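Removed: one protein chain of the complex. Kept in place: all other protein chains.
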Amino acid sequence: MGGLEHANWFMRILFAVMCAIIVASVLLAQRGRAMFIRRIPGLTAIEEAVGRATEMGRPILFSPGLDSINIVTLQALAILTYIIRLAAAQATRIIVAIRSPTVYPVAEESAREAYEAAGRPELYRPEDVRFISDEQFAYGLGTVGVMAREQVATNFLFGGFYAESLILTENGRALGAVQVAGCPDPTQIPFFIATCDYVVIGDEYYAASAYLTREPTLTGSLVGQDIVKAILIALAAVGIGLTTALGPGHFLTVWLGGGG
Amino acid sequence: MALLRAVWSLFQPAPNRGVLLAAIVAAAILSVFILYALHRTLGPRGRRWLIAVVTFIAGLFFGLEFFWPVKGEPPKNFLTDWIEPVSTMIAVIGAFTVGLGIYSLCQVHGRNVAQRRPGWHNSLTFFLAMLAMLAFGLWEHYLHLPQPLPKVVPWQKGIYEILFNGLFAPLQAATFSLLAFYIASAAYRAFRIRTAEAALMMAAAFIVMLGQVPFGAWLTSSIPVDAGWAFFRIELLGEWVMRWLNMPAQRGIVFGIAIGALAMSLRIWLSLERGTFFTEQS
Amino acid sequence: MERSPERSFWHRIQQIPRHYVYLLLAGVVVWQLLFPIRLPVVPSSATKGVYDAIAAVPDDKLVVISTDWDASTEAETAPQTQAVMHACFQHGKRFAIMNLQPPMGVKLANDLAEEAAREYGAEYGIDWCNWGYKYGYENVLMALGKNIPKAIGDDFYGRPVTELPMMEGVEDIEGVGLVVIVTGLSAMTEMWIGLIQGPYGTPLATAYTAVMAPIYYPYLDSGQMKGMLVGAKGAAELEALVDRPGKASAIMNVQSWAHVLIIALIVLGNLGYLFARGRRGERAS
Partner (left out) sequence: MNPDVYVLWAAAIATLGVYTILHRENPISRLFEHIFVGLSAGYLLVATWTLNLEGKWWAPMIHERRWYWIFAPIVGFLFYFIYSRRLTWLARLVMGLFIGAASGTFFRQFFPLFAPQVTASFKSVRAQAGMNLQEFFFSVVLQNWLFVIILLTVLSYFFFSVPHEGRFGRNLGRASLVGRWFLMIAFGAMFGNTVMARLSLFIGRMSFLLHDWLGSLLPWFGQHGL
């Protein structure tokens, strides 16, 4: 890697424009503009999966992935709070299996807050947010152990997952759990598709909180994201056109490479 | 005794330790006092505001260093020299959360042992394994220092070997290798031509898998390498699938998540995130 | 999960219990480890490229094998290095080992070379030599292009390379007919292409771990690399070409069998699905 350590003027402008669009659409939405979001099946399934655990009277397992505190994990915790609120309304227990010690206090705090927001603070049990292990495969094995011993009915896996993903989902499947998984990084998606009931792919993962909560702030952000994606497509189209016309190494490549 | 004294000597501060200790204690008392004062004076709104400000400044610091104009060789701006120490500081602060993780584990397993719940002996094993690794791991570490501690017990090295190379590493490898079984059974179960999507997935997996082993190459080896239709030799077809079908799709996903993550970063940086985490109250 | 009331053969092969799948896989692996039945190995064009490039080296020029690997990638890179050495000895090409990083690589490769040399009765200093670990990355390569004795200085055993008979007449990169990089580290390739292959046109062949190989295919397409060994598969294919089936061949043979098993299972499951569906269709009509 290396190389690009600081932005050039092109990046500064591009970044400022992208941020401005997202923030502006958030603010517009907060003023009450109605926004549309298309159906995302994997996310619609969350409610159904929580309902199944309630019906069976068994707990739910949630894993926020392996990453330490970063954007992926924070989004996972956002989804966790939503699921806790759903489950708390039905008095269904949720066990959270944590790998990163730094994520542990944040998850614990989010869980407590979510139970309070749902009006069921008495359901919150601190020991249900569990640190399992920071070692990737010890985490995998330990989490499978929790699934089996607690007889979970539903597994939610949202966050940054790596090779251990298949250990979790294949065992979850063998135990008969309903599984919904999501990971922004594409590498583990094939295994989720092969073993889970519903899978949230790529950017659907970041659309999750908006889709689930329908908070104006978040739906507004989603609209802004779509506009920025359109800009990115335009940028790629211009780049392709320039490469076709001028050959590789034209000015846009240079600018995006940090030169200029 | 000799051992304890040697360990103790490792933790001795440099000369003139009185001044250093005084500074440390003073700084500690001062920060506790500041935190206490904040706790007493700030109301719920003030606290929320302070948290938002800390979040904003932390994000600004790391973001601004990248975008602020740079000068000189190597290129630098006024924040560049601070990135490394601040990152280290944050890593060190984060390291203290390890205690919370261990506390969580001890809470769950301690209760199992104390209440003699079913499987409590497993929880006991957990404690034994943790303490053994802790003791012999630290011992091993200090044996490798420039001036090793006196070798009090001859079998220390052997026990560490058993714990690390006999249990820890093989458990890691064995758990990792379970994936071979899981991937085989997942492939068998998932790749059915029930839907167009599953059929496409299966076809791609099929070609790539065959292209990876010499046996697959043998199947299409009758196609000459220099013929125009050499494209259909399975190892070349597999490589083509990876490069020209898999790669652009992955890139499409990456573009999407780049923007999604950017929006998420912006929202939490500006404390705009709503309906998630702990932004509701307090 | 859902149980079909029908118990026909076609239904059952759609629902082989996972325990049987596991047992079949373990059985095939153990069986092939203990009593291997060799499946045919046909070298891919990338591997063939490496072999042909070695064969095409003029007799008055050296092959340079840059062994930039250590124990962490040994499973793939050691058999690759070994197979390349066999290919050199079989074609009577003299080779020199060197490496830029990590220092261990040159020692591990030296052991492999000694072993192979015994088999062909080759002698150190005449048929092969070891230039040793050279610190300095780009600087070493730049110097190598202009003046080899000066860039290398002493060999692995601490003797000046000018004293080695095979180095007679080898002054600059013109004395090298092929560079083979064996590595699990990225950035090595870019260095060799940028400083040696590009400026001097010295042919280049490479051997990578399976994980890192995909990013280097473009160089193969563009002809900047004559050939490329991809992981244990590439090593096994080259072992087949030099007729010295070794560890890589054994591993790849097990791999082939396990892949065949998985593919057979997928095919069976789909046949079951198609036939069971077909039958249900008949009954309905």
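As written, the chain order gives the labels A, B and C, with residue 1 at the start of each chain.
The rule is simple: contacts are C-beta pairs under 8 Å (C-beta built on N, C-alpha and C of every residue); 3 or more make two chains touch, one makes a residue touch a chain.
Here the structure is a predicted model, which means the values were calculated and not measured.
Visitor: Considering all chains of the complex, which shown ones does the missing chain contact?
Guide: Spelled out, the missing chain touches these shown chains: A, B, C.
Visitor: Can you work out which residue in A:Ala53, A:Val106, A:Ala153 or A:Ala181 touches the chain that's missing from view?
Guide: From the options A:Ala53, A:Val106, A:Ala153 or A:Ala181, the contact with the absent chain belongs to A:Val106.
Visitor: At which residues does chain A meet the chain that is not included here?
Guide: Touch set of chain A with respect to the missing chain: 1, 3-5, 7, 11, 15, 35-38, 40, 69-71, 73-74, 101-102, 105-106, 108-109, 112, 126, 132-135, 137-138, 141-142, 144-145, 148-149, 171, 174-175, 186-187, 189-191, 193-194, 201-204, 207, 211, 219, 222-223, 225-226, 229-230, 232-233, 235-236, 239-240, 242-244, 247-248, 252-253, 256-258.
Visitor: Counting contacts across the full complex, list the positions on chain C that touch the omitted chain.
Guide: 19, 22, 25-26, 29-30, 33-35, 75, 210-211, 232-233, 247, 250-251, 254-255, 258-259, 262
Operating definition for what follows: only the chains that are shown with their structure count from here on.
Visitor: How big is the gap, in whole Å, between where the Cα atoms of chain B centre and where those of chain C centre?
Guide: 32
Visitor: Roughly how many whole angstrom separate the Cα centroids of chain A and chain C?
Guide: Computed value for the inter-centroid distance: 39 Å.
Visitor: Please work out the Cα centroid separation of chain A and chain B, and write it as a whole number of Å.
Guide: Going by mean C-alpha positions, chain A sits 17 Å from chain B.
Visitor: Multi-chain contacts in chain C: which residues touch at least two other chains?
Guide: Within chain C, residues 18 contact more than one other chain.
Visitor: Any chance you could list the residues of chain B touching two or more other chains?
Guide: Expected reply: 185, 187, 189, 191.
Visitor: Which residues of chain A touch chain B in the complex?
Guide: Of all residues in chain A, those touching chain B are 5-7, 11-12, 15, 18-19, 22-23, 26, 68-69, 71-72, 74-75, 77-79, 81-82, 98, 101-102, 104-105, 109-110, 113, 116-117, 126-127, 129-132, 134-135, 137-138, 140-141, 149, 163, 166-167, 170, 184-186, 190-191, 193-195, 201-203, 205-207, 209, 213, 215-218, 221-222, 224-225, 228-229, 232.
Visitor: If we count contacts the way the header does, which residues on chain B are in touch with chain A in the complex?
Guide: Those in contact with chain A are residues 65-68, 70, 75, 77, 94, 97-98, 100-102, 104-105, 107-108, 111, 119, 171-172, 175-176, 178-179, 182-183, 185-187, 189-191, 201, 249-250, 252-257, 259-268, 270, 272-278, 280-282.
Visitor: Quick check on the complex: what are the chain C residues that touch chain B?
Guide: Listed in rising order, the residues of chain C that touch chain B are 14, 16, 18, 21-22, 25-26, 39-45, 48, 214, 217, 233, 236-237, 240, 252, 255-256, 258-263, 265-266, 269-270, 273-274.
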